[in-house]
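For reference, the structure discussed in these notes is given below.
Every protein chain but one is kept in place in this view of the complex.
In order of appearance the chains are A and B, and numbering begins at 1 in each one.
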Amino acid sequence: MTPETIDRIFIIWKHWLLSYAPAGVQPLFSALLSVVPVLAVFPLLFAITTVLERKGLGRIQNRYGPNRVGPYGFFQPIADGVKSLTKEDVVPRTADQAVHFLAPLLLVAAAFLAYAVLPVGRNMVVANLNAGVLFFFAVGSLVELAVFMAGWSSRNKYSLLGAMRAIAQMISYEVPLVLASVVVIMAAGSLSTVTIVNMQASYTGIWPHWFVFTPWGFVGFVLFMIAATAEANRSPFDLPEGESEIVAGYYIEYSGFKFALFFLGEYLGMFATSGMAITLFLGGWAAPFSFLTWVPSYFWFFAKLLVLIAGFIWVRGTLPRLRMDQLMNFAWKFMLPMTLLNIFVAGTWHFMAAGSVRWLVCAVLIFAPSVLLALGLEKGKKKIAARTYRFAE
Amino acid sequence: MSSLTSYLLLSSLLFSIGLAGALTRRSAILVLIGIELMLNAANLNFIAFWRYGPDPAALTGTMFAIFSISVAAAEAAVGLGIILAVYRHSKTTDLDQMNSMKG
Partner (left out) sequence: MTIPFLILAAPTIAGIAAAMYLRNLVHCILALTLGFAGLAALYLQLDAQFVGFTQILVYVGAVAILAVFAIMMTRSAGPMAQPVFSSSWIKGGCVAGAVFAVLAWAIYRSATSLKMLPPQPEVAVRQIGDALMHRFVLPLEIMGLLLTAALIGAVLIAMQEKPEMQ
């Protein structure tokens, strides 16, 4: 088999399977064949990620992590799944039954819908929409509604507090998330994810044309990933479920399989935003060097996705949780001005002649204000003296 | 694809439901939502006329809908801000109880 055949193998299989379907149901069958792999692969990735995350966090915190089920504890997700399936499903008596039931379903459905526009390989996308990026963000905003439904319908003060925190945080960080991706849309001149990846899949020498290798692209990527961490409610932005303050946040009253659905929805959301970051800034399925293009395109997508997930796990194990006012100040006083400035820099880049001057000007234009802004925001704060450990000696 | 008439009927029904809500509900928030619904009905009309009109490539209907959505968003933000301010003042969002100009 040539590398090209391996690259196209899923498409070939799909056409082969499609040839067995009668002509009348072929569109339906084709849609089914596109959707089912997404419904299978990403939950599987979720299962792998849970065990990797627990093991990674364990290593960071100087312990083993799960190591009982299967070799090196890698069958832990199966045990977790059986446990959550067989647990009793407790619904509070005063809860709003219908809304309480619908919230996890809406969350997971919204998370899955986002994958419709992610190109996971060459010609491998469920729907190549003309306004694909817009679709992604539109679907992402459904998550906020699901979170509110969960928090409100439980009739629990902690869950309501968690839901309100989550919504405030998600709305605040959605603004920089969208604005950070605007630079890529400006550069690509398209909202279609497939076009955006195709534009990055060319090479100068051995180096790829990823948008992250430009000043505005790098800053955009960093801002996008920070906002994505906050959107996914992950540490250090995990106030909505801060277990030391409000127990488990908006899904405190969920148990059994519904709890597992929330967990699944949260991780699927994280994968989806990471996939979007890959599509927008890291060249999607494109190989990192021109001599590696023989490796199948879908391999690169998932390799990049795993690298970003490892980054999320690392950050979670390293950084402490923010306070609510710090979180909001960071979104509105730092992220928002920086994304707006980044759009201006991307425009400057577009209108300057290619060369090293353009590089220098744009880099200075974006990095100098970011340092100055960070220093300016630090200035008014009280200096905290180094902590003295009185009992540890 | 259905005919233009069905879209227009649907949008007039939406408009009437929104109007009825805005005129009959006691809660100020729902009155505002009713007004939003009326704007939405107008949007549906714009899009339907754009699609069935003689020159879809001119995009006039789409543009109108986009501008109308932005105006509606601004309106919702200001309206809900006013409701919050009124609530802080008179401790109610019931429109039947807000019957004096002097706080």
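In the analysis below, a residue touches a chain if its C-beta (ideal position, glycine included) is under 8 Å from a C-beta of that chain, and two chains touch if they have at least 3 such contacts.
Being a predicted model, the structure only gives us computed values, none of them experimental.
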**Q.** Residues belonging to subunit B that touch the chain removed from view
**A.** 1-10, 12-27, 29-30, 32-34, 36-37, 40, 43-44, 47-48, 50-54, 56-57, 59, 62-63, 65-67, 69-78, 80-85, 87-88, 93-96
Q: Quickly run down the residues of subunit A that touch the omitted chain.
A: 99, 129-131, 134-135, 137-142, 144-145, 148-149, 152, 160, 164, 167, 171, 174, 189-192
